[in-house]
Every structure is written in C-alpha cells, then in structure tokens.
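Missing here: one protein chain of the complex. Every other protein chain is in place.
Chain nomenclature is as follows: A, B and C, assigned in order of appearance, with residue numbering initiated at 1 for each chain independently.
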C-alpha cells in the first residue's frame, strides 16, 4: 500500500499545523491550525469574516491547495487537542472536505465553538467524539485503523493519533509532554507507544513536536508546577490585601490548581475573562475533573461588576484569576495595571503569573510594559510559575527508544527549531535524506 | 549605648564574609569566610599552610585589621552556617581573638573539621554549640543577648544570629531562603522575626543577604526541588543501565532526597567523594534526620574499588551520588567523563545534575567541558534540578515588612548585586546615606 | 567657601538630569531634563499643557523642591547639550529661577524651541550663548568662574561645564565620549582637563556620566561609525531600487555622513520628519559645518508629497533619511513598513538603521515589530551601524587619571549602572562614604 505524508502547515513555524497522510486511497488530515501572530501583526483585523485564501496569503492558516496532489479521499479530519494552532483553521478549511471531524470530547467541544463563531463559511462536517485509548476503522479498505493514544499536554484531553496501516503505524506526535503525574487525567500512555513500536507492528513514520528540541533534559511534570504554585500561594496565606493570578485560559489543570490553592488560603477564586469562561466552562460541562462550583465571568460589563463586588466585600476574601499573562494590551490584567477597572491595586498586593513569557520581542515588550504598570500601582510580581507542555530532548530520546520508527519527520518548528532534533536523531542513527526528513510546508514525502 | 558595625568582608563579593558588631564595650563577630575563587585562580596553591596575611593580600580571607579600630572586646565568633564562605577563614583568623566560637551543632562540627585540617595556626577558642531558637548572654554588661533564629538555607542548621541590645536588635540576615516546607528541619521562624521586629523591641539594624536581590519573585521551597527531582528520577524507573547523580555535598536535604528516590526506583545509593563523606557523615553523626544506613566512600582508592564493585554487580542496581556538579576538572564525575574510573558509561546512561551552574565564565566553561566528555561516552544529561538557597526580591520585601528595621545594610554581594536591594529598599522608604547603608569592605557604620 | 552639591535628578535613572552646585552664596544649576519614558508609559499624554508638579509626580521631570534647602541664589542654568534628558524640563522649571540660561549656541537654539512650544508656563530667563572654551564670571563674589570645556558626544556643541571655585574646580562631566576624530567640530579637549586637573588648580569634585560604566574598553570615535556607514552604503552603490536610512535626528554628524555618502553613491538625500527638520535645520541655521543644500521636510502632508515625488522620479535616485530608528509606532519608517505612505518598498530594497536599539523590552518589542513589517514588504535590513556617545570604562579611567579629583560622584544611571564605576573608582583608590559618593535623587553632598 502506498503511503504518503503531506506536510501542509507548521513545518516552518509554530502555528497553522496541518498534515495529511494518504494510505492507499484514503487520506486522514491531522490538525488545521491558525498562526495567530500573522493576524495580530496587522492592526484591527478580525478573522471571523475573512476568506480562507486571504488568510492563506497572510500565512495565518495552512495552504491546503497541495491536497489536490494527493490521490485519495479524505476520510477524517483529526485535531489532536484544543489549542488554536491545531484547531483554529477548521472553520475556514473543513467545509472543503467531505469528512467527519473526529476528536476527543474536550477538543470537539472547542471545535464546535469555533464553528459557531465563524462568519464566512458554513461547515457541516459530522462531529464525532472518540476517547483516548479508542480505535476506529478508517475508509472502506478494512485495513486502516485510527487510534487515539492518551498523551499529556498543557490542555486536557490531548491525544496522539495513530494511523495503523499494513505498512506499519504512522504516529502523529504533536503536542505532548511525558507526564506521569498530570494533575488532571491519566498519565501519558507510554506502554501503548511501546506496544505499537518496539514490541509490536512497528512504526513506519513518526511526526514529532520539536518545540523544545533545542532544550536539554526532561520537561517537568505538571505536578512540579503545581508544587511551585502551592509554595507561592501558601506563602501569601497571611497577606490581607489583594492577590490576583493569571494563566493560560486553556490550561485547565493549572486553573484547577489555582482554584484549589485559593480556597486553601481562605480566598474565593473567581475566573474572569471571556476565554477563561470558554475553556473552564467547557471543562465543567463535559465532566472533566474540575471544581464545579467556581464562579466564572466572561463579559466585560459583568467583570466590572464583579470587581466592584470584590472591592465592596474586601479584596482579601478573593483571588481573581484573570487573562493577561502575556501582557496583552487589552487583557484584564493589563487594564488593572492601567487603573481602568474598579479593582484597586495597592502597595503590597500580589500578582501571580503562572505562565512563561513566550520568548518573542513583541510579547516581551508588552509583558514588560504590563508589569511596569502593575508595579506603578504597588503590585508585587511573582512570575514564571510554569512548566512547558512540550517534550525536551530526553523526552524525544525516550520516544525514539519506544517507537523505533523507520522514518522520523520533525515538525512544529522552523529549521532552527528542528536543529536540536536533527542532532539527536542523527546520534540515534537516523540520516538526513534517508530516514530523517527535514522538510518545509507544502511537500509530499513518499514513504512506501 | 554606642552601636557600631564593621563591614569587614563580603561587602564587595560573595565570599569571605565577616562582620563585627560593637555594642558598648562588647563585640560579636559574625562569620569568617573564605573566597575560594581567589585561591583557585592561582595554580597549585594549598591554603592549609599559608599565612593569614598572604591570604588577605590575595583577597581570599577578610582583612580583619580594621578590628583594631573598634574599641571593645570580642566576646564571640558566630558563624551562621557551615558553608566555606562563612567558616573557611576561622582556622586562619580565630586564634587572634580570645573568644569562643558559638554555632549550631552541625556548623560547629564543620568548624572543628576546618580547625583540625589547618596546618599553620593553632586556634584554641572554646567551641560552644547552641541550638536554633536559643539565646545566650553576651559580655558582662548584662544587657546583651545573642539569639539564634532558625532559618532555612541550602545547608541544614542555618541560623540568623540576633544581637539584642538596649538600642534594639541587630539582625544579621545572612544566608537564607524563606522556606515553609524544607525537607529537613523546621520551617523558617518568621513568627520570631515578627515578634522581634514590628511587634517587639524593634530592629536597629538589619544586615541582608543580597545574593539574589536582582531576581524577581520568591525563591521556591526545597519541596519544589524535591518534587522536580522525584519527577526526574521516577521517570527513569524502567531504565536498566547506569544512573549517576551529583549535587552540592553540603546540601544534606538534597542528598537525602537523592537517597530516598534512588531506593524508590530500586537502586542502592552510594555517596562517593571526600566532601560527600565529610558533610553527610557529619549529618549522620550529630543526629540530623538523615538515612543512617547509606554507604559513603571518601578516599580515591576506595572510590575506584566501589566503582569496580558496581560494575561487577551491575550498574542497574546502583545510583552513585558523586562530586563534580560544576564540572571541576578533578572531581569524580569529570573523571568519569574522561573514562578515568572503572565505571563505564554507556549509550543512554543518565547523569543527573541536581545543581545550577554558578554563573561565572570559568565555571561555565568547565561544566560545558565536563558535559561534553560525558556525552562523548553516551550519557544523557538532566540538569538544573535545583532551587536557590537565597531570598529573591519578594523574600526581601517580606523581611522588611516583618522586621521594619531602622537601618538596613546590604551585604553578600558587590555593588551590582546590591542594586536590586537598593531599589527595593528605596521603594519602601529607605534612603541612601540616611538609613540605607551601601558600603564596602573595611568600613565602620556608626549607628548610635 | 562652602561647597554643596544637590543631586536633584538623574541619579536613579537615565533621564531628568539636574544638579545644583552651591559655592558660597551662589548656585549654578546644571541641566534640567525630561525622562520621556515616564510620559510614554501613559497613553495619550501631551506634556505641553501639563503642570510641573504633575510631571514631578510622574517622575518625568526633576523634583527641584530640594532647591529650597540650598542657601544661596541661582546665578545660572547651564544645560550641557541639546538632548531632551538634559533640556526637556527647562520649559517647566526655569521660570521659577531668576537666572539666565547659559549654553553653547546649538544647545541654546534647541532650548529656545522648547520654550516656544511650552503651553503652560512662560519663562523669561535671559538666554546667553557661550562657546566651548570660553569662561564667564558667576555671581558677585568675584571668585567664581564658569568655563565650557569642549567635549564630544552624539550631538554637536556639547560641553562639560566647570565651576572654578577657591576650593578647586567642580567638573560636571555629563555626557561625553572621548573622541579625537569627531566628524564635526573639535576633538575633546583633554589637554584642558589635564590643565585643570593634575597640572592645575585641582578638581574638588567630578560628577561623572555612568551610562556605559559597566562596559569594557573604549567607546570608538564617530570616525569608526562613519567608516562602517561608508562601507555599508558604498556596498549598495550598484543597487537600483530603494534605499532608506534612519538615525537619531539630533545626531548631526551622523546625518551629515548619511548625506555625503548618499551623494557619493549617486543619490539625493532628503531628510524627512519633524525632528529631522528641527535638529538639522537648527544646525544649518547657526552655521555648523553641515551640508547647506539638503532638502528637509517636516510636516506630515509634505512628507507624503515628497514620497509621491520620489516614486514618480524613481526611488533609485533618492535616499530618504527618516525617523523611526527605535521602531516607534507612529514614526515615518514604521508607517512605511505598514504600507501607509506613498513610498512603496519592494523586494530587495535596503533599510539602514544607523542606530542601536535602546536595550529596554518596550523598545526592543517595537523595533522588532517594525523590522518584521519592513521585511514583510521585502526590505533587507542593515542595523547597528552606530557607536555610543558615552564613555566606557577606559574613558572613565583616563578621566580620573587626568582630573585626579578629590571627590567623585557617579551620575546618569541607577545603582546598577553605577556599580561598574564604583568598582573602577575603588580600584583607583577612592572609597565609598569618604570620597566616592554613591547617592540618589534629592540629596545634598557637603564637600567643604
């Protein structure tokens, strides 16, 4: 059976991930993501009403025109998890394919939300939920199966899809960390990877998330970030003024830890901001292990009222969890720094960034500015309470050891980001141009 | 009562700490440390046989000749903890003073060791152990008391000595982290600081450890490093080859964690190296909460034999904890990298650095070299599994808040290192030249 | 005669410089500067109509209320050169003093401009031009003289004012580089410093510009930047598309080099932007050695028309010199990057930044963004073609050697910036608290 891999998007950047695998006459698409930075560089662009082709020209969504070079029928669109760089282009591209969208429950809910907000296109693809650990048949050949292997990432319900073919498995390895003690959900299923890989049918190709491929060592478990966060918040237990926290809205496990520790130190947590409401609301709704009784406030006006209530009832009784961890100019936390909300920061009030600044000068400038504004109000800053959601080098080493793939394809970075992975894979015996495929957007790799 | 503070050493560097406080006719000396880097820059110097004055000229030990400007009698020499930059000059300087050395039990044992190894001078100062939390009278005036407040640092049994005078307390704040969940011993006694400070007699002067005064946020608890270390070692549970770890020999809590996790993953820990034996042996001997049954090997020849035994019985059954975390050219780990020991590293073997590289180009170069050698043998490197032992900015903020000292004196850094503290203290209302004393080695500050 | 120095502003930052020297009953004020970053952090503030006290509260201008502690009469306000951090607060503060403003001709013209634009206050201080090398008597005592020693900086007509008193000279050493081959004007007058210092009356106090005190070596001459710029522009001689350059508008020597090299490679230089017109126009007007026939365009509408003309006549015939070297969001170059001007950038067009990014995250973010926009249009970027205007460590070393001052006072930085100077001066025998005065805003140093 012929196997081809089309590297459509996310092979020159982090963002707009999209990969298609053709096995015989059947094609499966993994991810359809958005590169938000390509949108934000322009002033005042709203993507909802924009046409796909314009977004492709901007480099914001994958250029899927190469799909016409693949001879076969798309049988499934499979987003791996709910981050925008993996699902953000579905509303712009999925309608072109007569295929269902298959995803884990949390991811699927977020895809639904994306489709509902879309203003230009109307996708009527069937939406199918599949749990981590499950397998489904693909196409009519009877020989292709799609399996969801449970992985751990900075969002819940992340999976690595595996397409089982007669030629071996194709493992789509985006995005994960090797976490044996995640705060929510099951540990990464390394045993299953081993069964598929060195103990089983064998892996024909492994497409790997190279985000941290230039970083040494092992990405710590979420339990390490949780212990760090606990240490920080418990150290504030005696403080009788304001404490505010911010983190990635989609990082449900972190939000959960914030909620729990807030309560441990005698404060009522409140989630504030539209995206906080979206992600945590979704988590609650589909039954993720998440505090069901926490207050969430999404709309600007309600946020202002909540802040007024907090000021009236006493800041020392609350712990608002807000948006703005990257210093985004219009986020709630930045507005607090500018004194634009009813929440009054005072000398000694604590602001906790349970996030890392995305290392790019635009972000760093905005975050620096936001911190400066917060400090001008008297705030004390605690930052960098975080662990990455992506494998570092020792994780990559272990994955190669377990899967022992015939071919490896670095992804989710540009060439500079691939370089650490190329070094590592070369040391493990792979060779560029033979079984180590360094590529770019818009190529087709012919495996069998 | 007149109160003067002589800033003898460690006010232009990290290393060779020494401060004297005169209260009326009585003087107490805090710390007598060694700046090892001033020795190591020269080839082949051994300090044991050297004269104090030569070491003073080299900048290696404090220039205590300024002591003659203080009119009073030295009543006590008080090292705060057992690191060399606090006790390393005692063997060279203490004999000049007719005063006892008062220290916590673990510190005192290490001082004894230093005095025994000294080859040039013969100090017969009385050695007095005093536990954290205890107080003793100083001098004959009847109005001076010396108290040991329990603090937390990267070595056990660290204290902050407080000299209670009729004019208020003088708090000597070197070195500490604010740790509420240390792995060994009691949490930092913040309540006592508060009692002395804003709720009590009041603090006349606070001498502060500025090591991390340019760093944002809060120094994490040892429990965070422990969780990180646990995550790393547990992730290696299935590995059936060699695992080697290194950390600061004096960091008893970390060594303890290494021992425990080694056993948790089915390996026998063995401590290898002279300084490993010294510190852990001392800890065991004086009854610190430390595994009593762990094997320790100090001498070169025994280390080689132990490595041979490990190779014979199977590397997969052991976890050697060795010296060499900074890539020191002659340390055990570096020799392992050079293939100079019977321990054979193989492809995939793990080396765990539970330490941070001291950020100075000489260290960084040596450490880089050591890692390169280890990698040439096939080793996989896990590094930076560590938390600092020194307060960051939010710890300094809290200390000022609890102590509310009249005068603050930044120490344990050079001017560049003081700068973050000066900013912080200035924001809290202190003023340079009035109550914020930025100084250098060899000055006397006249407080009352 | 009593000599006091009031460190009013610029001792905790770069910006809002102001220092007063009292000698007997007479006071001279050096500089009255603006810290622009304290204004820009707020959205939409225009300083022209603001009151001094509000600007003082913001930290934007010096808090001169300490002047009332100096017993004497202000006899002169002496800005050292035309940068805003030295003259930008004159329009807000000078009217409070019954004293003339004495400055070099170019500086004085810029002060005039500032006073004309002021909307809130009406200063009627006498304006007196004095050339570098000249001396004038100060006050009625007959024993005080003010001398302007010629120095070299990144703006023309910079001087170091020296107040000669019976107790020795007070040398106000802000801002300079030791340049023996400046492109415009005379070399720094080191001979005069030597005459005043080690060969002459002697220097009582030296206030030093510590901007680069943490940097090794010697700041290169403007001739080095000129050679670098020549190399870059000459390398583009064969290019037949657009070339655009940007630099500091106030850097007359650099603008001159740009004009000359543009002509050397067959292009017509045009200066575009309001501040370009202000500084270069002033230079031309007062007879500085500057190309008299270069076109300057200041107003937005005229700039657009000029760009249209350039596009009509052919980009390959012009070299626009524009504002925007720091990526300021509203500057001409950034607007070119956004495609908001009639000048169309094409693939391969060259953009030359003859400037260094001011190393602060806000700037770095904006500059990064601007470059990204320019690159999206196809532009090729040449940056960092620049040398600093401030002494590095070897310049400080030489100044101390020539002046041999009794007292040194680091300025024009915060504590972190002072640290390199404190190390250097300490190595030369000065001692903190004795003759090396590390201070902050709002202090008075009593010298005699």
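FYI, a residue touches a chain if its C-beta (ideal position, glycine included) is under 8 Å from a C-beta of that chain, and two chains touch if they have at least 3 such contacts.
All of these numbers come straight from a predicted model, not from anything done at the bench.
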Selected from C:224, C:265 or C:448 as touching the chain missing from the view: C:224
Residue among B:7, B:366, B:393 or B:439 that touches the chain left out of view: B:366
Absent-chain contact - pick from A:181, A:388 or A:419: A:419
Among C:40, C:358 or C:381, residue touching the chain not depicted: C:381
Touch list for chain B against the chain that is not drawn: 41, 43, 338, 360-369, 372-373, 376
Touching residues on chain C - with respect to the absent chain: 178, 180-181, 216-218, 220-221, 223-224, 227-228, 231-232, 234-235, 348, 380-384, 394, 397, 401
Footprint left on chain A by the chain that the document does not show: 12, 214, 414-416, 418-420, 422-423, 426, 431-433, 438-440, 443
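Here is the rule we go by: only the chains that are shown with their structure count from here on.
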Whole-Å gap between the CA centroids of chain A and chain C: 47
Chain centre separation (chain A, chain B; CA means) in Å: 41
Shared-contact residues (touching 2 or more other chains) in chain A: none
